[in-house]
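Omission of a single protein chain aside, the complex is shown with its protein chains in their original locations.
Here is subunit A:
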Amino acid sequence: MEKRFDDERSGNEKDCGVVHLKDLDTEFMVCMLDPISLKAVIEKWSHHLLTRKNQSNFDFFLTSEPVGEIRLTSALGGGLIEDASSASRSGGGRVLLIEDCVETSAAFVLHHLIKRTLSPPHSSAALIIFAAFAHPFSHYDRILRKMGCNLAVQRDNKRFVFLDMLTFECPDGDGGGTFGGGLVELYGKIQKAVEVSIVNGGSRSISIMIDDISLLEVAAKGSSNHVLDFLHYCHTLTTEIGCSLAVLNHEDIYSRMERPNLILQMEYLAEVIIKVEPLATGLATDVHGQLTVMNKRNFDGPLRKKSNFHFRVKENNVEYFYPGSRT
C-alpha cells in the first residue's frame, strides 16, 4: 500500500517534496520535505505518528515541544538513503553509488545502510553480502555495535556475509582472463551466497556492498577495466535476482583525470548517487559536511531529484539537517 499526499504537493511542488507513506504496519518514510510541509504532514497524520512514536525503528520522533519544532534525527538524509537502498522491497534492484573525498569520509553512509537493513522489520528477510577491501571485520563490528547492531550475531545467523578482501590480489592483474582466481572467483562467491540465501531462507532483500571501489582497483593492479567487468556482473544480479548494489568510491582520486571513466561509468549505472563533500566555506564545528542525494528514478517516473543536507557525525549516529538551519 502506498499513499501519496497530493494535496501537500500541489501548492509548491518544487520546494516541497514527496511523502511516501508506505504500509503503516511496516514502514513510514518521509522524503524531501521542507519544514513547513513537514509540519503540515505531521499535523494531518499525527494520529499515526503518535501510535508509532515508541518504535525504535522510527526514523524521527516527536518531542514534547510544539509540532512546529519537531526534531529530526535522521529523517532527512537517513530516510532518503534508506529509500534509495530499499531495492528489493520496491520490487527491483537498485544501484547506489556513494562518493566521498579524503576530507569527508562517507563510511557512515555504509554503516547506516548496514544498520537499517539489519534492523527490524526488514531484518528477518534481509541479507547483506559485504566485500571489504578497506577494513577488517572487527572494525565494522565495533562501529555497528555502538549503533546498536551486533554484526557477529548477524554473521552467525547468516544475515551478514562478510568477504574479507584485505589481502586480496588479482593474479597477474587479470580479473577476467584467468579463471580460478581474481575477480571471477570473487563474483562466484557473491553469487553463491545469493543462491544459498535464496534456497535456504528465501531472502527477499539482498544487498551487495563494496567498500571500496578504489581499493578494488588497487587489488586488480590498477585495471579499471577489470573492475568494471566485475561491477557489470554484480549488476546482472540486480536485474536477475533483484539484489541491490551499494558501492563506495573516492571521487577525489580521479579528480585530476581528464576523463574519469570508472566514475562516469558508475554514475551512468547508478540510480541513486550519494555525494559526501566538505562544506565549501571550510571547516565548521557543528557541520561536518554536506550530503547530496540524487535519485534518478522516482517511484512515479524517471524524473531525477536532488536533495542537499548538512550533517554532523556523532558518536553513535549522524545528524542531518537543512543547510542554514543550524547556527
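One rule holds for everything that comes next: a residue touches a chain if its C-beta (ideal position, glycine included) is under 8 Å from a C-beta of that chain, and two chains touch if they have at least 3 such contacts; residues count from 1.
The definition used in the following text is that contacts and distances are computed from a predicted model.
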Between "Elongator complex protein 5", "Multifunctional methyltransferase subunit TRM112-like protein", "Negative regulator of systemic acquired resistance SNI1" or "Cell division control protein 45", which matches the UniProt record of the unshown chain?
-> "Elongator complex protein 5"
Looking at A:T104, A:T117, A:Q191 or A:S244, which makes contact with the chain not pictured?
-> A:Q191
Looking at A:D141, A:D229 or A:E319, which makes contact with the chain not pictured?
-> A:D229
Could you list which residues of subunit A touch the chain missing from the display?
-> 99, 176, 179, 184, 187-188, 191-192, 195, 224-225, 228-229, 231-233, 235-236, 239-241, 251, 255, 259-261, 263-265, 267-269, 275, 277, 280, 290, 292, 294, 300-306, 308
